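Complex shown without one protein chain; remaining protein chains in place.
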Amino acid sequence: MEKFLFYAFALLAIGSALLVVNLKNTARALFLFFITLFGMAGLFLFALADFVAITQIMVYVGGVLILMIFAFMLSNKALLSDMQNISTHFLSIPNWQSLLLSLGFLTVMIYGVITWQDQMPNWILENIKTGDIIQATDNNINQLGVKFMTQYVLPFEVISIFLLMALIGAAHLSRKEEQR
Amino acid sequence: MGALFNISPILASALVVVLPFIAFLYQALRGKKSTSGNISLIAIILSAVISASFVFAEIWGHTPQSATYNWFTIGTKTFTFGILLNNLTVLMQLIVCVIAVPVHIYSRSYMKGDNGIHRYWMYLSLFCFAMLGLTISKNLLMMYIFWELVGFASYLLIGFWFTKEAAVQANKKAFIVNRIGDLGFLIGIAAVFSTFGSLDLVEILGKDGLFYQGIDNNTGLMTIAGLGFFLGAMAKSAQFPLHIWLPDAMEGPTSVSSLIHAATMVAAGVFLLSSLFPLFNDNVLVFIAIIGTITALSSAYFALGQYDIKKILAFSTVSQLGYMMVAVGIGAWDAAMFHLTTHAFFKCLLFLCAGAVIHEMAHAKAHSTTDYDPQDLRNMGGLRRQMPKTFILMTVASLALAGFPLTSGFLSKDAIVISSFEWAIDKGGLFITIPIILVLVSIATAFYIGRLIFKAFFGEFRLDKSLLPHLHEAPKTMLYPMVFLGICSLFFVFSWNPISYHGAAILDGFSVAYIFKEIHSLHIIVPITLTITALCSWWVGYRWYVLDKYPLNPNSKWITAAQHQLGMNDFVNNKIVKGTLTFSNWAYLFDKYIVDGLVNSIGHIVKILSQVASWFDKYIVDGLVNTIAGTAYYLGHLLRWVQNGRLQNYLGFALTVVLIGIIYLIIR
Partner (left out) sequence: MITLTHFLVVSACIFCIGLYAVLAKRNAILILVGIELMINAAILNFVAFGRYDKINYGGQVFALFAIVLAAAAVAVGLAIILSVYRHYKTINPDNITDLRD
């Protein structure tokens, strides 16, 4: 049952991702990107990262994607024609060089994964031996809060400042020319 | 006056040469305005007087004099010009002057009314200048220049009536034939110069000359020099086979023929050989003698068959020149000069008489209804009644030519014939044929000149008798010079002894040492033989031509052959002239197709080569450069395409490299 769900989510994520990159209509692709992100969030759950899955949905679906759609609508003058473009070609023609390169990378990565799947890193083997692996019953959120405030407080602060800077920068970049 | 008489012979002789030149310049400048010829006449008379009184009288029998002036320098050799006065040159100069004066006087009436008479005087003065200059030249180069000038003046005078086709052909022929001789002369000069390093006659042949300092004249070079000079003399003095120009040269005015082509210029060859006599070695001398004999015989034979009065005289001249050549060849060049002198007078007289006859015949022709050749013997006859003085003078000249006693010709001809006999006996063998031929020629000479006299002056007039009243004695201006020449044709001018030539002043003046012994018996036998045979031949001629007992077939082969000069002219025209023309055509074609063709084909090949080179340059060299440049360009273009500014491409390239790197790491 668990495996079946995993495969379903994986299939959902990969299939929707493929559709995202192959659709001609950008608006449709962006909406399909929701599905992909949902699928990915589902996959996170199988890795026992429930807080990350929630954050994924909140940040991506709630923030990033809405931002993208806004940006798309702001930027694309041909949006209307694009939206109405019920093209005879539902899918865009794949760019063969890029496809070749991507497939090359995929081959190399799959090859790597399959080659090294029997040679787990030592720290994983040790943690499995000592039982220091996350269990489904663990209180992840509690643990994460503690870790952020103790062990990872410096990266947390740095990323906060960075986020602030990025927001200011984005706001600065996207303001009107005349106001400069 | 005393100072005038004291001018040096050198200056006087120079004056003799320059005076006709001044006359020539005057005539040339005045052109048609001066037709009288007074200036030329005065100039030549003055020349003659000066030559006789200040040059001949001073030098003859005295020490030779010479003057030399530097002309130009080539390298270390200085060429000089100068005047040489010795017995030979002053005699020659005097002869030229003395013959020229009567001819000038004669010409005044003979050429009267001619359209080109101003040219006539101009050319005549030019000729006198050149001939007089030739006689006293000290330097061979200078002599050569005058030699050429003489030939040129002769060319002009032969072609004097240049509207006549025959005259133009004749002067062309004379000029071309003379070129051959001039070439020989030039070869001789070159040979002499390379042997002695000098062209000065005194330096070479003078008493202390280079020639007597032990130079062997039997070398090949000296033979070549001798033959070269003889070739020059052959052309000028009309020796066989180069004599062909002289009969044709009779196309010129008769007075010109008498002066140039009988008395003076044609004798220049003999004069040249005489002045250069020591240079000739035995081989050359024998050759000269043989050629002279052949010339004498052949032209005497040709003279027998001619009908043109002037041609007979022309061949006679050639024949007599042959005599002189024989004299030079046997070493008796004093005899040659003696004969030259006597011949100059009587042959000039013969021509002038012939001229007078022709003049009258042509004069009568103006009244005639029929056209005839005034020079043809067959149209004459019985003229002694109309022109008795001319007849007497011509008879005197003919007797001199035939060598009758009491005439000058008797003395000089005997000198030659007797010397040749002595020489031949001294040499022995086949050489005896030469004097025998000379005797035969002498008989033939007597016969043909007798034929001329009988045909022209005896018998009946052969043309319309109504023309006879128009024929009368020549004018006085023509007659007086003839009388003067007639007197000069007699013995006492040259020697007081009419029988023996030994008293002749000219022979004494040269005092040549003969290499052969004197045989006294010959001095009696030969003159008697010659006289008797001549008388016999005259008797035969009289019977044949006057009494009309002509025994021979006029169309016989021998006579026709003589008339046509053994076909020599035809031979020259057909073979040599046409051969030359054909050859020049061939040469032209050769030049056009082979030489030009070669040049053109070389040019063509070069053009093709250059085209190949151009192609090579364009496609190979340039192509290489262009290929390199193009490769660089395409490489750059390829790399430029990489740098196309598209971020995705950049990323793609970067990732490709990363992928390749990873694959390399995997399969390493």
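Chains here go by letter, A and B, matching the order in which they are written, and residues are numbered from 1 within each.
Just so it is clear, a residue touches a chain if its C-beta (ideal position, glycine included) is under 8 Å from a C-beta of that chain, and two chains touch if they have at least 3 such contacts.
Just so it is clear, the structure is predicted and the values come from calculations on it, not from any experiment.
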With the missing chain put back, which residues of chain A would touch it? List them for me. 2-3, 6, 10, 13-14, 17-18, 20-21, 26, 29-30, 33, 36-37, 40, 43-44, 46-49, 51-52, 55-56, 59-60, 63-64, 67-68, 70-72, 74-77, 94-95, 97-99, 101-103, 105-106, 109-110, 113-114, 117, 120, 123-124, 127-128, 132-135, 138, 140, 143-144, 147-148, 151-152, 155, 159, 162-163, 166-167, 169-174, 177
In the full complex, which residues of chain B touch the absent chain? 640, 643-648, 650-652, 655
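FYI, only the chains that are shown with their structure count from here on.
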Approximate Å spacing (C-alpha centroids) for the pair chain A, chain B: 130
Chain B residues touching chain A in their complex are 648, 652, 655-656, 659, 662-663, 666
For the complex, which residues does chain A have touching chain B? 97-98, 101, 104-105, 108, 111-112
